[in-house]
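Only one protein chain is missing; all other protein chains are in place.
Chain nomenclature is as follows: A and B, assigned in order of appearance, with residue numbering initiated at 1 for each chain independently.
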Amino acid sequence: MPVSLGALATQFGCELIGDPDVEVGNVASLQNANAQSLTFLSNPAFKEQLSSTKAAAVILRPADAEDSPVTALLHDDPYACYARMAGVVCPPPAFEPGVHASAVVDPSASVASSAHLAPNVVVGANSRIGENVYVGPGTVIGPDCDIGDDNRFIANVTLARAVRIGKRGIFHPGVVLGADGFGNAMTPEGWVKVPQVGGVEIGDDVEIGANTTVDCGAIEDTVIEDGVRLDNLCMIAHNVRVGAHTAMAAMSGIAGSTIIGKRCMFAGKGGAVGHITICDDVIVGAMSFATKDITEPGTYLASFPAEPAKDWAKKVGRFRRIEALQKRVKKLEEK
Amino acid sequence: MPVSLGALATQFGCELIGDPDVEVGNVASLQNANAQSLTFLSNPAFKEQLSSTKAAAVILRPADAEDSPVTALLHDDPYACYARMAGVVCPPPAFEPGVHASAVVDPSASVASSAHLAPNVVVGANSRIGENVYVGPGTVIGPDCDIGDDNRFIANVTLARAVRIGKRGIFHPGVVLGADGFGNAMTPEGWVKVPQVGGVEIGDDVEIGANTTVDCGAIEDTVIEDGVRLDNLCMIAHNVRVGAHTAMAAMSGIAGSTIIGKRCMFAGKGGAVGHITICDDVIVGAMSFATKDITEPGTYLASFPAEPAKDWAKKVGRFRRIEALQKRVKKLEEK
Partner (left out) sequence: MPVSLGALATQFGCELIGDPDVEVGNVASLQNANAQSLTFLSNPAFKEQLSSTKAAAVILRPADAEDSPVTALLHDDPYACYARMAGVVCPPPAFEPGVHASAVVDPSASVASSAHLAPNVVVGANSRIGENVYVGPGTVIGPDCDIGDDNRFIANVTLARAVRIGKRGIFHPGVVLGADGFGNAMTPEGWVKVPQVGGVEIGDDVEIGANTTVDCGAIEDTVIEDGVRLDNLCMIAHNVRVGAHTAMAAMSGIAGSTIIGKRCMFAGKGGAVGHITICDDVIVGAMSFATKDITEPGTYLASFPAEPAKDWAKKVGRFRRIEALQKRVKKLEEK
């Protein structure tokens, strides 16, 4: 959506060095920008590309202003400023209100007249779809769900049942919310299923990535607080609580009943065992998992970087022989 | 479904201390129970909540009976007893038999008259849907599948082809059964696909979690035996056999042709490499994977708990320098 630099600068409180009437209509990298592009310089590693950019305008820190060969938008956090401006230049796709003829809505459900139900959407009994909600093709909203205003379900999302969502969320294809938690009691006759009767409660401004699953609670709800970001293929088990503004990179998994604080970050394939509490502002590293309560903010790790197989094999061999080494030291000490 | 405590006690062989005519209509935790609630005390950690519970009845061990402020149902395994009673109080949702107008059933397929096909269900050629099967919205049952009685496919499940399922299974949204195994032959021209012509055979009473995948066999079948429980986002590769009553927590993965025994358990992100055999009653820990045959029941591990990054970095550094330490010890020994 073409927008003038002056309008952007005013809306997001930037100083503008250049012509406020120039319009930008796309976003691009410094290197590939054209005369309609808005771009940004945040990571100093890309500074060398600044001098040759063909962008209409670049968002950068005040200290970099004089090096810009094009119109500059000055901001102390160019990446966050870019995120906001790009949201104006490249807004999410518009949609028409209405229910496609192939959508199937239970008579007991309610759908706001401003909502869009795409082909093959199914809405179950007693569910409510709020204002300006986009429900993409193939999405199934099961029974007893409550979907607040301005949510977007891109396509083929499934809400099994009893999922309540605040406002302005984005749910990518393949997301499954509210499926049964993994509750089983062992008996001499084998596993007996423990009925999973809780729901899922999701706050405002939550985004959940493709094929991620958030199970319903066993008795009470699984909770995802405001502003949480879950990447693709993550797993949130029953009765977990994920604190506000916590972000998890792809393939992270949190086992049942664990409480995650606010503003935590999990790197890819991170995780936590069940029934523990992790305080606010904790970072769990890639392929690492927390096994007990964490009460101090900070970074927690437990993984090794891959190295050449021969070197790794030697290290593993030595690791296996630490005991022998201990014995040799003990023998020396006894002498 | 409201049911009297007397009926529950009789059905599941509990001693009842209290009024058999009182009815329960929901399940709840000790803490949040109300006058219609059935609850339970299994984990001693929750014992302190017993005295203040407002439940209609609590299932607990005989030894705890006298501490119950409300009607008590006595059982040596309160959790298993709760699982069974909760299945009566909160049964899976009922459904009407019938095929929704939007469902597409191949003329060569057969669907029992007691089965329910929800909107947008597709049933492929030569497939059979048994009695009382619930096929939820958006589910695709590909060709040559055989679905026994009383199975439930919640929504958006996909059976690619040639999947045979026993009775009483539950398949959560996003589950994919019978997709091609990962069979490729390297050639000078690149990978050549190895056609995957086997099927998937699934026993009775199996439950498979959201977005889990079970591939078809390369030539013969992939097999999931009776009573198996797979949590979300697990992967069962081609020609694996998972023994009866084995349970895998989320994100577990078993590589091709591996044989898993009965009553095994895999913790979250557990796994096994391909072409090995794991005996009955093996537990594989979280983020650990078996790399060779396991012939002795027991617990197997290979993961480290996350710890503060500074501490971990020191340990990794020392791990890398074990060799140097060995040399120093050798030098001392030579003196």
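Worth a mention:
Everything below uses one rule, namely that a residue touches a chain if its C-beta (ideal position, glycine included) is under 8 Å from a C-beta of that chain, and two chains touch if they have at least 3 such contacts.
Bear in mind that the values here come from a model prediction, so they are computed numbers and not experimental data.
Considering B:Asn26, B:Thr53, B:Ser127 or B:Asn156, the position touching the chain not shown turns out to be B:Asn156 (whole complex).
Among B:Gly6, B:Gly25, B:Pro143 or B:Pro308, only B:Pro143 touches the chain left out of the display.
On the side of chain B, the interface with the absent chain consists of residues 102, 104, 120, 122, 138, 140, 142-143, 156, 158, 160, 174, 176, 179-180, 182-187, 190-195, 197, 211, 213, 215, 219-220, 233, 235, 237, 251, 253, 255, 269, 271, 273, 284-285, 287-292, 296, 298-304, 314-315, 318-319, 322, 325, 328-329, 332, using the contact rule stated above.
Listed by residue number, the positions of chain A touching the unshown chain are 26-29, 32, 77, 79-80, 82-84, 86-87, 89-93, 100, 102, 118-120, 136-138, 154-156, 170, 172-174, 205, 207, 209-211, 226-227, 229, 231-233, 244-245, 247, 249-251, 267-269, 286-287, 303-309, 312-313, 316, 319-320, 322-323, 325-326, 329, 332-333.
We adopt the following convention: only the chains that are shown with their structure count from here on.
Here the CA centre of chain A is 26 Å from the CA centre of chain B.
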